[in-house]
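All protein chains but one are shown in place.
The letters A and B name the chains in turn, as written, and every chain counts its residues from 1.
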Amino acid sequence: MARFSPANLERAKELLSHYPRPKSATIPMCHLAQEQDGYLAEDAMGHIAELVGCSNAEVYGTATFYEMFKFHPVGTYVVGVCTNIACLLVGGEELLDHASDSLGIRPGATTPDGLFTLEEMECLAACTEAPCLQVNYRYENKVTHEGFDRLVADLRAGKRTDIPRHGTLGGVRQSIPADRRAGVKAI
Amino acid sequence: MTDIAAAPEAPKKTTLTVTIDGAPIEANPGELLIAAAERTGTYIPRFCWHPRMSEVGMCRMCLVEVSGPRGMSLQPACMQPVAEGMVVDTKSATVKKAQDGVLEFLLVNHPLDCPVCDKGGECPLQDQTLTFGPGESRFVEEKRHNEKPIPISDLVLLDRERCILCDRCTRFSKEVAGDPLIHFINRGNHTEVNTFPDDPFASYFSGNVVQICPVGALTASPYRFAARPWDLDQVESTCTSCAVGCRVVVQSSGDQITRLQGVDSDPVNWGWLCDKGRFDFESVSSPSRLSAPVVRAARGAAAEKVSWSVANNRIAAALRSYDPSQIGFIGGARLTNEDQYAYVRLAKQVLRTDNVDAQLGDGLTADAWLGFPRATIDDLGTAGAIVLLGPDLKEELPVLFLRLRDAATAKRVPVVEFATGPTGSTPYTAASVRYRPGEVAVAAKAVAAAAAGNPAERQIGGAESDVINAAGAVLAKAMAAGKKIVVVLGRGSMAEQSASFVEAALSLRDASSHTVVLPAMRRSNLHGALDMGMSPGLLPGRVTQSEGATWYAAHWGSTPTSVGLDTMGMLAAAAAGTLKALVLLGADPLADCPDRALAEAALSKVEFLVAVDTLPNASNAHADVILPAAGFAEKSGTTTNLEGRVTALSSKVTAVGTARPDWMIASELALILGVDFGYELVGDITADIAAVVPTHAGATPDALGRSANADGILLPVPEVALELLGVAPADGAEASDEPAVPTLAVPRPIRVRSTEGVVPVPDSYSLRLVTSRVLYDLGSIVQSSPSLAKLARPATVRLHSGEIERHAMHPGDLVRVVSQHGELTLPMEADDHLPRGVAFIAWNTSASGANMLINDA
Partner (left out) sequence: MPAPTKMISTRWDQADGHTLDGYLRTGGYEALRKALAMAPDAVVDEVKAANLAGRGGAGFPCGTKWGFLPKDVFPRYLVVNGDESEPGTYKDRILLERDPHQLIEGVLIASWAIKAEQAFIYIRGEMPHAHERMAAALNEAYAAGYIGKNICGTDWSMDVVLHWGAGAYIVGEETALIESLEGNRGMPRLKPPFFPASKGLYMQPTVVNNVETLANLPWIITNGAAAFTSFGNEKNTGTRLFAVSGHVKNPGVFEVEFGTTTFRELFYDFCGGIRSDRRVKAFIPGGGSAPWFFEEDLDTPLDAGVVGGKGSMLGSGAIVAMDETTDMVKAAWRIVKFFAKESCGKCSPCREGTNWMEKIYRRILDGEGRPEDVSLLLDVADNISPGLTWPPRQTTICPLGPSAAAGALVSSIRRFPAEYEHYIVHGRPVDGLSTGVYRPSLTPAS
């Protein structure tokens, strides 16, 4: 799909200005691209390679190392159920099992309507809130099976405006005002 | 007071003592344990470590026990610098278990399809498994599955199932070649090597990854399944695809060359080869090889196969009928030193013509080659600065480009480049001086001035003043440090006077007495050709006719007395009808002379045309006699690379048909013409050269055979040019009739015609032509190597898109390119890296090439 839009190109350039070396902006830029397209498109990686000054293969090599980057379209909502030890002990597998049945897909798959992608996740750092899951990395704690079905219904009904479409990382971005900048020294 | 004698200084110990398996060894500071151990006879198994690349410590195969503060511990020998008193155990039970364990892990997902694997028989993984490896597999689960070999480039295939992720190919592509087009992707157990989607590993050096892959994961399409390693039999030789002279082993199976592998020659190629050198052996067995002598009753008549004696007698008879000044020899820069010496004797001793030129008007004068203080390839890495004043090394001398890249990146030697547009080296330059075509000498003068403290205030020769001054600063720094400035000198554009480049080099030499020159000409043995006297006015040993007269009179009996014509002169004379017989030695003037029209006129007008060659080409197609020559790997001898290093060439397969080595052809003709050189074997000539040609005194066959000379013999090229004189016997000593051995004298001045102002400043609508070589062109060798032929890009004329728009045209449109000398029709290609006002056409990429447009005037 797409290279950076003019607005995102500006954001990408600000990211470059945060680091002593351009390549350090690779991962944040991949997030930006995924925010733009919902997944990490080839053209976007090409654009990032140009901006950080390395080859397409180098950006690809970095991006594919990290689980959050998807290389083809996924559901609007990526539902990640934790089954790691703390959740396992209090019903994580049961929750994944239930999610799989009620969405009618196996982990890794996307519902035909393109709304949901189900994933089995490792520890989400919410162990005291187990069993837990994330929708586009937004936490849902101590999730019961009924709670899961309600969540899915609400998402379908568009009631969960607090959860943006997949790829959106943070609602607030760091931006360093020009007059407050100490000045990053290139190295 | 009493004098106390100072205690004598104990000699400082420069090595470290390390104990390996109980035995003390001496290691060098900074040396890695794995290397020190191997050097002293203890082989530590490894997969990821490669001596020419940075260490990554990934495969963990080299784990050994090393003493440390907390006792012995397992450490990767490839990441361990030696330390004084270090104790190492490479055989303990712990080590054995760890290594067996690693091996087992590597085999867990490895298909073990050795019987059908190219690498089978020469596979480190297979060897390790047989030597140390565990028995039957304890891994009962399903192995990782991947699509079988996928092409990652036109020449290389990747089988990800066999890959053990040693990071060698990926490291090579980034660290050595600078083409990071393959990379690890995904993570953990899903890690694989791959390219970016639809972005192939298009590198001139891709074949090297096949050679360094420790398993059969990477295979070359020109080799795959061609032969099994165990029925390969091999000899060491030298690549003759260009003048770098990379050392290789040539492997054959059933009298067919199947593969070339780079040999790690420290002063030259470090084990690397370019893909052209690695794969153009395909041309040796090309169906289009010339395999039998043919003659024509008359020009245009049908060619008929004849015996060698018929052909040779026909040639001898014809040559006899002309007087020396009417005979000319063109070419020979790709032959062995022995071939060249024999031809020079045939021409200059037997036929007494001095019309001999190994270059085709596309090179530098012999003076420029031999007159400058000389640099070696190794000098690149230690120089204070490098100046690129010639062709795009990546296109013409690829492995020299790798050495340049290493100097610039690993050794941080600053590089200044003179170019009309971006080259493969541009990314590694401190300053890329972009001169207006034709004005390189002016630009160089400006840089020299800046280095001397007179910065440029304005654009000079088209180059921006700040770039000129930046370049000047680089040189000034090197000069201040008293370090060498290595000028890599060649012909940047065939559309430009060779004299301009020489003049540019002269201004740099005048700027610093530490300037040394590395001649960058592509043909593999041009250096040998000039050493052997294949240039008008020269005799073997880099002496002029007059200088060498006495000496060679004594050895040969006779030498020419007047200076002959160079190639352009011979062609002009032939076109004018004054030169009647022309012998082409593996030469294709139509493709290579910077004046196509003249070459055409000459070849059609000359009375008697002989061609000795391995493959047909446009120039030899109509010759009256065509003799088939033995080519690469079909004959042995010696060759001399661009730094003056003589190395051995070995024959590996029998020559096609009745093809013969050139030295034999020359000797035969000489014999028929009445002179017996007495050469039975090629070694006789090597010995004769060593005995007669002073510059080659050391290069005897047995000297070349010594292991101490595995990297060849670097000819003495003093920092001043050689000039040979017959020295009169010293007073008192009675005159002997033996001519004294020539001795060293003052450098010969280099004659160049100033080019300043020669180039007319064109009106705003005409463009300046730049034409230089690309690696894959229409050269007969590339074209008869199927794997490479398909890589040659169709000819275009490249222009800045602004120029294209200015003429309201579009990329792809056909345009007529017109010059004072001719015209040419080609599709346009936009290239915004080119400056406006310039048209670039790659040399010899279309049947009627860029040389249609120029002449050498």
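Basically, contacts are C-beta pairs under 8 Å (C-beta built on N, C-alpha and C of every residue); 3 or more make two chains touch, one makes a residue touch a chain.
In this text, all values refer to a predicted model and were calculated from it rather than measured experimentally.
K.L.:
Using the whole complex, pick out the displayed chains that touch the missing one.
P.N.:
A, B
K.L.:
Specify the residue from the set B:Gly188, B:Gly254 or B:Gly453 that touches the hidden chain.
P.N.:
The single option touching the absent chain is B:Gly188.
K.L.:
In the full complex, which of B:Val18, B:Ile164 or B:Ala177 touches the chain missing from this view?
P.N.:
That would be B:Ile164, which touches the missing chain.
K.L.:
Determine and list the chain A residues touching the chain excluded from the picture.
P.N.:
Here the touching residues of chain A are 18-21, 23-28, 30-31, 52, 61-63, 65-69, 80, 83-86, 88-94, 96-97, 100, 106-108, 120-130, 134, 137-139, 168-177, 179-185, 187.
K.L.:
In the complete complex, which positions of chain B touch the hidden chain?
P.N.:
Contact residues on chain B toward the absent chain are 56-61, 63, 73-74, 76, 79, 94, 97-98, 100-102, 104-106, 108-109, 138-141, 164-165, 184, 186-191.
The rule we apply is simple: only the chains that are shown with their structure count from here on.
K.L.:
Please compute the C-alpha centroid of chain A, do the same for chain B, then give the distance between them in whole Å.
P.N.:
Each chain reduced to its C-alpha mean, chain A and chain B end up 51 Å apart.
K.L.:
Can you list the chain A residues touching chain B in their complex?
P.N.:
42, 45, 54-61, 64-67
K.L.:
Considering the complex alone, what residue numbers of chain B touch chain A?
P.N.:
Listed in rising order, the residues are 179-187, 194-197, 199.
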